[in-house]
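Once you've had a glance at the structure underneath, I'll fire off some questions.
Omission of a single protein chain aside, the complex is shown with its protein chains in their original locations.
For clarity, chains are labelled A, B and C in written order, and residue numbers in each chain start from 1.
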Amino acid sequence: MASKIRLGILGGGGDSLIGVLHRVAAAMYDQYEIVGGVFNPNWEENIGFAEKIGLPTNRIYKDFDTLIVEETKLPVSERMQVVSVLTPNFLHFPMAKKLLENGFNVICEKPMTITYEEAIILQETLKLANTVFAVTYTYTGYPMVRQMREMIANGEIGEVQKIDAQYYQGWINPIIHDKEKRSTTWRLNPEKSGISCCIGDIGTHAFDMIEYVTGLKVNAILADLNYVYDDNKMDVDGTVLIRCSDTTKGVIRTSQIATGEENNFTVQVYGKKAGLKWAQENPNYLYLLEDGKPLRVLKPGHSYNSEISLDGTKLPPGHPEGIFDSMGNIYKGVASAIRKEQYDHMEFPTIIDGVRGMNFIEKAVESHQKGNIWVTLDD
Amino acid sequence: MASKIRLGILGGGGDSLIGVLHRVAAAMYDQYEIVGGVFNPNWEENIGFAEKIGLPTNRIYKDFDTLIVEETKLPVSERMQVVSVLTPNFLHFPMAKKLLENGFNVICEKPMTITYEEAIILQETLKLANTVFAVTYTYTGYPMVRQMREMIANGEIGEVQKIDAQYYQGWINPIIHDKEKRSTTWRLNPEKSGISCCIGDIGTHAFDMIEYVTGLKVNAILADLNYVYDDNKMDVDGTVLIRCSDTTKGVIRTSQIATGEENNFTVQVYGKKAGLKWAQENPNYLYLLEDGKPLRVLKPGHSYNSEISLDGTKLPPGHPEGIFDSMGNIYKGVASAIRKEQYDHMEFPTIIDGVRGMNFIEKAVESHQKGNIWVTLDD
Amino acid sequence: MASKIRLGILGGGGDSLIGVLHRVAAAMYDQYEIVGGVFNPNWEENIGFAEKIGLPTNRIYKDFDTLIVEETKLPVSERMQVVSVLTPNFLHFPMAKKLLENGFNVICEKPMTITYEEAIILQETLKLANTVFAVTYTYTGYPMVRQMREMIANGEIGEVQKIDAQYYQGWINPIIHDKEKRSTTWRLNPEKSGISCCIGDIGTHAFDMIEYVTGLKVNAILADLNYVYDDNKMDVDGTVLIRCSDTTKGVIRTSQIATGEENNFTVQVYGKKAGLKWAQENPNYLYLLEDGKPLRVLKPGHSYNSEISLDGTKLPPGHPEGIFDSMGNIYKGVASAIRKEQYDHMEFPTIIDGVRGMNFIEKAVESHQKGNIWVTLDD
Partner (left out) sequence: MASKIRLGILGGGGDSLIGVLHRVAAAMYDQYEIVGGVFNPNWEENIGFAEKIGLPTNRIYKDFDTLIVEETKLPVSERMQVVSVLTPNFLHFPMAKKLLENGFNVICEKPMTITYEEAIILQETLKLANTVFAVTYTYTGYPMVRQMREMIANGEIGEVQKIDAQYYQGWINPIIHDKEKRSTTWRLNPEKSGISCCIGDIGTHAFDMIEYVTGLKVNAILADLNYVYDDNKMDVDGTVLIRCSDTTKGVIRTSQIATGEENNFTVQVYGKKAGLKWAQENPNYLYLLEDGKPLRVLKPGHSYNSEISLDGTKLPPGHPEGIFDSMGNIYKGVASAIRKEQYDHMEFPTIIDGVRGMNFIEKAVESHQKGNIWVTLDD
C-alpha cells in the first residue's frame, strides 16, 4: 500500500456518537487518513473539534460548498478520495448528490435520503459518477452476519421458507407519552424526519439485514403501524408481514416503545434443512439449528468460518468483537473498492441497499394508511 | 383432606406422552387417585395398560359409553369425581359434553373442540351442569408465568402497549415436504383435525397465554398463513397481527416449519413503565426490563414472588421446575375447585379459555382466506 | 407388571420438601405405591399427615421400631418392599442398618451416615442383606448428566485430563454472620451434623458427580476450608484440589457463603479430544466443546442421546425437565433393581457412592486441619 486513503468527514463533531464510530472504523485497518471536512456549521466549534481530535486544520472548511470548491482545486493525488456524510438526515441527499457529481466516493449514513424519490435520483447520479458509494447499515459488517449470509448462499440451510427479524427499542417512551415532547421533537416531525420514525430508523436495518443474509428480495409487504396518540404524526412501532414469494413468508417487527429494550435486533432464517439465528446484542454467536441434531454455536475467527467472515475478524477466537469492528469491516470493504482491489460485493451496503430501504419505508406507511393491505415493492 | 379425588382417564394409554404428563401431574400434590377409565379402544391394550401402570382393573371399561353407564350407577361417594379427556381431538367434544350432562367434572386437553360452534355448545352444557371444567393450556401453570400475570395485574409495568408472542417448532418439515406424507397424515386432514394445523395446535397456546398474562382481550386479528404447497390443505405457519385496542397492538408468530426449533414458545409484554419476557424452554426465568435500570431476572420460590406463583413452587430457589410442575399446578387448581375450596380463578384455564381459543382459530383462518383482512373476535 | 412396588416412608412429613420430592419421584413412572410409614415422631402429626396426602392409615406406625415389628409380621407379598429414609441425618445410619438386617430394600437420603465408620458398617450389613440400596444423590438422575457419563465412557472426549466442579450457595450468610445464630443452629453443631457442614452437605454431591460422570476415582485431595469465625466449628466454604492420577487433576469448589447463589452446581470435564460442561440450574443443556469446531449443545429427548439418557426423558424435545424428573429417574432405577429386571448400574447411586462420600468428607477435613496437605482416599 503506497499510502492511506484520504478521507473527509461531514458532520460528526461535538458529542456525536456516530462521529466516534466512523473515526474508529476508519482507523481500524490502517487504511484511511482523515484529512479534513466540516464537523459543524458553527466555525468555532468546527475548528475546535478538529483540534480536539488532533487534526491539522488547513482542510477544515467553513461549509460544505466551500469544501467542494476547495477540494476540487487540489490535484487528484491530494484531493479527498472519499467523504463520509454524517449530517442530519435531510442533508444526506443534497450532500451525497453533489459529492457524486464532483467525482467523490461517498460513505453515507442511513437513512440514505428522506424520500424514495430522492433515493432514485441519487442512484441515477451514481450511475453517471461511477464512483464507490456505501450506505452504513452497520450491522452487516459483523463477522457472524457475513457467515450467516455465506452459509445460506451455500445452501447449508436449504431453500429459505421462513424469515423473522426483530428490532426492539424502548427509548421513545419518555417522549411519546409526554404531549409537549412528542409535539416538539424533530424525530416525530415529518418535515424533518420523513414519513416514518420507527420503520425509517430501524425497520430499514431489519429489511436490509433480511435481504443481505437471505440473498432474497422482499416483494410484497403488509404493515400495521402504531402512532399511539391521535396527535402524533409518526409511527413508533410497526409490524410488517413480508413475502419473498407466495410460500416464502416472514415478518419484520420493530418498536421504539418496547420498554426497557436497548438495541435488541435479531434475525432468524429457517430453510428446509436448517435454521440460523443471530442477535446484535451478542454479535459473536451464530446459532445453527438442525432437526434432530445438537444446536451448534459458531463464533468468529475459527477456520470453519467463510473467507469473508474471517476477513472481518482481527483477533483469535475468544476475544469479543463489538460494534466498532462491524463498522470497521464496512470501511475496509469501501477501501478495497476505492483502491479497485478485488472485493466481495457483500463487504459493504451499496446504493441499491439504500434505494430499497427507502422504498420499504414508503411502502410500509402506504400499506398501513390504506388499511393494512398488501403492497408490492419495486424491483 | 378426607380422601383423594377420584379421577378417571379417557385415552392416554400405550406410548402416549400426554398420558404420562397427566398422570404425573395428578400425583404431584397428593390430591388425586386414579380409579379407572378407558385407556384404549382395544380391550387387550386397555386392560394391559392399566395393569402396566399398576391400577386395579375393576373400573377399566370397554368404552366411554360403558364408563358413563357404570359410573353413574355407583354411589356419589365412590363415583369418579373428575374425568380427564386425553383422546384424539375430534372426540373431545362428544365426550366432554356427555360427561358434563352426567354431572362429572372435566379436565379436557386442548384444542377443546374441533369447531367454535362445538365450543359454544359445550359452554352452554357447562352452564347447566355447573361442574368444574378445565382446559389444559399447560404453560399457564408455570410459576413464572403466574408471576408475570400478577405483576401486570398489579400495574408493575404500567398500561400494556405492545405484545409479542412466538411459538416456533420445526417438526412438520419432514412431513410437509414429502408429497405422500403431507397428503396422508391426519394432522393435515381437515376432517380429522379441524380447519387449522399450526394456528389450531400452537397458535391457541400463544393466544391463551397473551390473554392470560395481560388480562386483556384480543378483539381483532389479521392473519397471514402459509400452506407451503398448493395441494396442502392446512396451515403449517402463520403470523397474526393482533389488537387489544386501537393503540395496544401486537403479533402472534407461529410456525411448524421453523426448522430445528423444538418448542420455542416465548411471550414479551411491554407496558408504559416496563417490559416482561418469558420463554418456555427456560421457564424458570422472568425478565423485567425497566428503562435505565439493570435488567432484573426473577426466579421461582423467592419471597418476592406473588402468592399464586409461590403456591406452584414446591422446592427452594435453585431447583429447576419443568413441564410436569406446570401441569401439576393446573391439576392442583382443579382439585381446589372440585373441593369447593377457595382458589384464584387464574389457577387453571376454564371453558372460557377453550371457547376463545376456538374462536381465534376460526377467525385467523377467515382473515387469511379473505385476503389478510382484519376480523373481529367475539366477546 | 403385576402390581406396584410397596413403598414405606420414614420422615418427610409436615412441610418437608424432601418428602414432596420423594413422593412425586415415586409416582413418576407408575411403579410405586406408598403403603405406609412413619412421617413424624408425633402421633397426631404423623396420622394427620398421612390423611392429608390421602393415604390409608392402617400401616402408619407410631415409630420406626413398630414399623419393623409389624411389617415383618406381614406375608412377603404384602410387606413393604422398599423403605425411603428421609429422617434427620443422624438417624440414617441406625434406621438403614436395621432395615437391611430385616431384609428390606432401602432408599436413603444423603449424607448416608454421619461418619465414614458408620458407612463402612452399613456396607458390611448390606453384603449380608443382599438387598437393593440407593443413596439419593439426586443430580445424577438428570438425562443430560447420564448422557455426559455415557459420552465420556465411550471415549468421545478422549482421556480425561482436567476436572472442575463447583457447588456454590449463599444461604448460610444470615446465619454465619450472626454470633447468636451460628452458635445455636444444628447445622453448625458437629454433634448433630458430623464433622463438616459445607463439604458434607454439598461437597459430597460434587465429589459423587465427578466420579459418576468421569468413571474415575479421586485418589488424593488437598483441602482448604473456611470457618470464617474462630468461634464457628464447621466449614461453610471449601476448595479441594483433587487428583485422579499424577496428571489428571482438578478442583472441587464449594461454598455456602457465595452470596446470592442459589444452587449453582456445575461440572466441567476436559479430555484430550473435547470438553463437556453441565449446570444444574439449567439441567437440560449439555455443552460439547471441541477444538476448532462450533460449540454443540445437546438437549434431552433427541435420538442422538444414549439409551440411558433417553430412558430418563418422558417427553419430546423442548419440554424442560426439572428436579422431579431427576429424582424420578433414580426411583425408576431402584424399581428395576427391586424387580430384578436388567438395569444399568449407573441408574442410581449405590452404597459405594455413599461410602466414598463419607470418606471424602473426613479426608477433606483432615487435609485442612493438618495444614492443607495431600491425603489419600481409601479405594
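We adopt the following convention: a contact is a pair of C-beta atoms (placed from the backbone, for glycine too) under 8 Å apart; a residue touches a chain by one contact, two chains touch by 3 or more.
Worth saying up front: this structure is predicted, and the values here are computed from it rather than measured.
Chemist: Which listed residue (A:Glu109, A:Asp201 or A:Asp325) would be found touching the missing chain in the intact complex?
Modeler: In the full complex, the listed residue that touches the missing chain is A:Asp325.
Chemist: Tell me which of C:Ile157, C:Val213, C:Leu315 or C:Leu377 is the one touching the absent chain.
Modeler: Answer from the full complex: C:Ile157 touches the omitted chain.
Chemist: From the list C:Asp63, C:Glu78, C:Glu117 or C:Glu290, which touches the chain that is not on show?
Modeler: Looking across C:Asp63, C:Glu78, C:Glu117 or C:Glu290, the contact with the absent chain belongs to C:Glu290.
Chemist: Kindly state which of the options A:Lys52, A:Lys127, A:Lys181 or A:Lys370 is in contact with the chain not pictured.
Modeler: Selected residue, touching the omitted chain: A:Lys52.
Chemist: For chain A, enumerate the residues touching the unshown chain of the complex.
Modeler: Spelled out for chain A, the touching residues are 1-4, 17, 20-21, 23-24, 27-28, 30-31, 33, 51-54, 169, 261-264, 280-284, 299, 314-325, 328.
Chemist: Determine and list the chain C residues touching the chain excluded from the picture.
Modeler: Missing-chain contacts on chain C: residues 157-158, 161-162, 164, 166, 168, 170-171, 173-174, 177, 222, 224, 226-229, 237, 239, 241, 247, 249-251, 253, 255, 257-261, 268, 270-275, 288-291, 293, 295, 371-374.
Chemist: What does the interface between chain B and the hidden chain look like in terms of residue numbers?
Modeler: 288, 292-299, 302-304
The working rule: only the chains that are shown with their structure count from here on.
Chemist: Over half shared numbers or under half: where do the identical copies chain A and chain B land at their interface, same or different?
Modeler: same
Chemist: Between chain B and chain C, what distance separates the C-alpha centroids? Give it in angstrom.
Modeler: 35
Chemist: Using Cα averages as centroids, what's the distance between chain A and chain B in whole Å?
Modeler: So the centre of chain A lies 43 Å away from the centre of chain B.
Chemist: So which bits of chain C are touching at least two other chains?
Modeler: 299
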